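Heads up: the structure comes next, in C-alpha cells.
Only one protein chain is missing from this complex, and each of the others stays in its spot.
Going in written order, the chains are labelled A and B, and every chain counts its residues from 1.
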Amino acid sequence: MMLEKKYMAILIFFVLLISTVALSGCVDPDDDDDDVTLLRMGFAWPTDIDPATGSDKSSTVAFTNFYDPLVFPTRDGVKPWIAEDWDVSADAMTWTFYLRDDVTFHSGNEMTAEDVMFSMERLVTMGEGFAHLFAPYIDLDESEVVDDHTVSFTLNEPRGVFLPSLVRLYIVDKEDIMDNAEEGGDFVYQPWGNDLGRNYLIENTAGTGPYEVYEAVVEDHFYGRRFEDYWGQMADNAADEFRMLALGEAARERTLFGDQQLEVTSEWLEHHTVEDIAGSHNGKLGAYPEGGALYGMMHTQKAPLDCIYVRMALAHVFDYESQIDDIFPESVLPEGIIPAGLGGASSFDMPRQDFEKAQGYLEQSQYYPDIVENPEDYEIEASWTGAVPATEHVALMLAGDAEEIGLNVRSNRYDWGALIDAMYDVDTSPHIGIVWVSADYPEAGSLINSRYHSRNSASWQQNEWLDNEEIDNLIDEALTEPDTEARFALYEEVQEKIFDLYPSIVMHTQYSQHAFQQYVTWPHAENPEEYAPPAGGFSHDARLIEVLPHDER
Amino acid sequence: MKKYIGKRLFWALVALIGLSIFIFYFGRIIPGDPIRMMVSPQTPEHVVEELRQSLALDRPIYTQYFIWMRNVFQGELGFSVYSRRSVTVDVQQYLPRSLELITYAALIQITGSFLLGIFAGSNIDKWQDHLTRLFSYIGVSVPAFVFAIIFLLVFSHNLGWFPSGGALSEGVSEPSRITGFIALDALLQGQFFTIGDFIHHATLPAIALAIPGMAQVARMIRSGMITINQKEYISMARGYGLPERIVRFKYLLRPSIIPGVTVLGMQIAMMLGNAFLVEMVFGWPGFSRFAINAMMRSDLNTIVATVLIIGIMFAIINIVVDTLVAYIDPRIRYSGS
Partner (left out) sequence: MANDNNEIEEIDEQVEEQVDEEADEQVEEQVEKLLDEKKESPLKDALKRRWYRFSKNPLSKIGLAIALTSIFLAIFGRYVVPHPAHAGLYRDYGNKFIEPFQTWTFPLGTDSYGRCVLSRTIMGFKYSIRMAAVVLSLVVPSGVVVGLVAGYHKDTWIDTLLMRTSDIFIAVPPLVLALSITAMLEPDPFYAMMAVSLMWWPWYARIAYNNVSSLVNEDFVKSAEIMGDSKLHIMFSEILPNCTGPILTKLTLDVGWVIIIGASLSFVGLGAQAPTPDLGTMVADGSGLLPTWWWVSIFPAMAISFIILGFNLLGDGVQDAFEEVGGGS
C-alpha cells in the first residue's frame, strides 16, 4: 500500500515536473527591444536569396529587400533606380547607363560600374534564374565599363524590352563575392576559376538593398536588419527589421498572427483562411496584382484538345464567375489573355460560361459524337499542384462543368516537382495544366514570350505547345522593337492571333491576398492601383511598408 | 560480447549498403529530372546539361553509385538540388535538432511508460489498471500525426499553453554553435532562458512522438509483472519473509521489465519514422522536415542520405537495446566463448 502511494506520488511529480518546465517558457520571452519594429512576412518555401539563381515568388521578394535592381518597375514602365539615367544608340543595340554615385554595399564597399558589369557577367555565366532575359542577347565582350559610374551594355541584336528586363538585374558586390568565392567543388565557372560566390550567397547577401541579412537558416528563415547607409528613400515608419519566415501551414500562421508574431501572412492560403485570420484577430485584408494570371493551359497537340472546337467548348463551360465568387474573391475576371495592368495587354471579349455555346462548339468537333458516347476513351487530365490547395477547387470545378456537356475531365494532383517535370516534355505534358504565371518584367511581352513562344514550350510556364511559327516570329519582332508604341501595337497583333486559337482557359487576373496587422500600413496591398508594379516580388517592398512603433499601436 | 556486437554491426552495414544500392538505383531509373526543378523555367538546355555534368548525373548509374559511395566515405553526401548545397551541410544543420527532439521524446516515453506500467502492474484489475489499459489502447490506435494535430488544436490554439511551432521564440536567438545541439550549447554558455524556451517549444511535439509507444511499453511491463508475479520463486521469496520492497524490486521488477525494454527499443526506433509527420505538423526545423520537403521535390541525394542516416540510427538503437537487455537479463550471457 505504501508503495502504491509512492508510485502515485512519483507519477504526479512527473506530470507536474513536465508541466512546470514546459510552462516556464510561457512567460513571454520578450527580450526584443521594445523600440525595434519588426516586419515579419510568411512565405511558401524554399527561398533562394541569390539573385543569379532564384526566380520564384519568395526569392524575388528577397531580392527586392536585400538588393537593388538597375531600374525599378512602376505601374507603367520603369523608373531610374541604381541607374539615374540612360542613353540608347539609334540601332537599339548599345545601352549606356549613368549610375548613382552615392550607393554603398552592405560590406561598406562603394558601388561602381565595375559591380554592375560583374552582376551581369555573373548572372549570364551562371545561366540560371533570370539569366534567360539577357544571356541570348548580350555581347559581354563588347560591353564595357566606361568610367566609375558609367557602364554600357552592347547587344548582339536590337532588343526593345532590354530596358524593362533590367528590373531583374540585381547589383551584387564584386569584391565581397570574389573574396568569398570557393575554388573547387561541384561548380567552377570559367574564366574565374571559382564558384562565383554560389555557396556564399546561399546564406549571405552582397547587395545594396535597404536590409542586410544577419541571420540565415536556409530551411526556415532569413532575418534582415536596416542597412544604415542605404542610399534610397524609406517610409517614416519603415521596419527596423525585415524577416522572411518559412510558413504556409494555415494553423501555424493563424497562431503567430494572433500572437502578433507575424505581420503579413503567406501567399498561397485559401481565401476563407486569410479572411478568417484577419477577421478573428482584428487584422487588415489586402490584395495586389503582380502581372499574373491563372491559366488552364490546354495541350494543343494532344487529342482531343488538338481540335480547336474542343478547346472552345472547354473555354465556354468553365464557371468563371463562381470561381471568382467562391474561390478567389480577391482576384478579378480576365479582360484578355495577358493580365490587364501589364503594358501592352489587350482586351478581348473573353469567354464566359455558356453551356449552349459550348455544346455547339463541341458538336462541330471531329471527335463528336464519339467523345460523348465513349467519354472514357477521351479522358482529359486537368493537372494542378498540391503546393497550392486552391487550385484543387478549380480543377474539380472544371471537371464538374465539363461533365454537363459530356466531356470527361479528371482532376490530377501533382507534386510541384513532378508537374514541372511532366510539363517539360511534349509527350508527358498533361492535357490541361492549371498554373499561375506572372510577368518577369512589367510589360505584356514578358508573359507573351514565356507563355506562347515555342522557345519556351519546355517549361512549367507553358503547356500549350503551340509551335506556331507565325506567332513565334511576331513575338520576336515585337520584343526587338525599340519604340514602345510600335512594340505595343505588335503585342496587340500577336495577342489577337493567339486569342483566336483558344489555347488557354484564362481563369482570372491574379490578385495576391494577404492578412496583415492593424499596425501595418502596406500601400501596395491597400491601394494597388497606385502602388503595385505588375512584376513578381516588388509589392513586398519593406521600404514603403510602415510598421507603427510599439507605443503607438 | 564484443564479437557479438561486431557481428551485428557487420550485418547492419551489409543491409545498409544493400539498401543504399536499392534506393540509389530506384531513384535513378524512374523518370524525373532533378536539375529542371532546381533552375528557373526558361533556363536553356545547355545550362541544364552543364549542371548535369558538374553533378555527374550524365554517367551510367553504377558509375554514379561508385562516385557517390567514394564520396560518402569521405563524409560527402552529394549535392542537394533542393537546398542547392551539399547534403552534408544540411545534415549538420538539421540533424541535431531532430536528435534533440527524439531524445526528449524518448526520455518522456521511458519515464512515462515505466511509471504507468508499474502503476498498473501493482494494481491489477483496479481502476488504475483499467485507466492505463484505456490509455494504452488509445496510444496504439491513434496515429502520431493525429496526436500532433489534436495537441496543436487543444494545447496551442485553444488553451495557449504551448507555442504552435518552431524551436525557439522570435527574439530568442540560437546559442553560438559548439555542438550543434541547442540545449547543450545553451547549457555550456549558461543561457538558461534559451533552454527553457527550447523545452517549451519541444514539449508538444515530443509528447506527440512519445505517446503511441509509451502506451505499448507500459502494457508490456504490466503483463511482464503479472507473469513474473505468478512465478513460484516470488511466492517463495515472500514465504521466506523477505521485505516486500526487496521482493518487488529485485525479484519482480527487474525480470519483468525485460520485454518492456525490448519493445521500448523498437518504439524509440519507430520515432525516427513518426518524426517525419510530427516535425511537419509542428514546423520543427529538424532533419525530418527538411528530408520530407526534399523528398517531395525528388531530391535523390537527400533521399538516399536520409535513408542511410535513419538506417544507421536504427541499427545503433537496436544494438544498444539488445546489449542492454543482455545486461539486465541474467539468463543471457554473451561471455560464452
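Here is the rule we use: a residue touches a chain if its C-beta (ideal position, glycine included) is under 8 Å from a C-beta of that chain, and two chains touch if they have at least 3 such contacts.
Treat the numbers as computed from the prediction; the structure is a model and nothing was measured.
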Given A:Glu144, A:Asp415 or A:Glu477, the correct residue touching the omitted chain is A:Asp415
Touching the hidden chain, out of B:Leu131, B:Met296 or B:Leu324, is B:Met296
Which of B:Tyr104, B:Phe119, B:Phe135 or B:Phe276 sits in contact with the chain that's absent?
-> B:Phe276
Option touching the unshown chain, where A:Asp326, A:Asp354 or A:Asp483 are the choices = A:Asp326
Could you list which residues of subunit B touch the chain missing from the display?
-> 3-4, 6-7, 11-12, 14-16, 18-19, 22-23, 26-27, 30, 32, 137-138, 140-143, 145-146, 149-150, 152-153, 157-158, 220, 223-224, 226-227, 230, 259, 269-270, 272-274, 276-277, 280-281, 292, 295-296, 298, 300, 303, 306-307, 310-311, 314-315, 331-334, 336-337
For subunit A, which residues reach the chain that was dropped from this view?
-> 249-251, 254, 269-270, 272-273, 276, 280, 322, 325-326, 386, 389, 392-393, 395-397, 399-400, 403, 411-415, 418
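What we mean here is this: only the chains that are shown with their structure count from here on.
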Residue numbers on subunit B that touch subunit A, as the complex places them = 31-33, 36-47, 50, 54-55, 79, 82-85, 90, 93-94, 108, 111-112, 115-116, 118-119, 122-123, 152-153, 156-157, 161-166, 169-173, 193, 196-197, 199-201, 203, 244-245, 248, 281, 283, 285, 289-290, 293, 296-298
As the complex stands, subunit A meets subunit B at residues 3-4, 7-8, 10-11, 14, 18, 21-26, 29-32, 38, 40, 45-46, 48, 53-56, 127-132, 135-136, 186-187, 198-199, 202, 215, 217-220, 246-247, 249, 251-252, 254-256, 261, 415-418, 420-421, 424, 428, 450, 456, 458-461
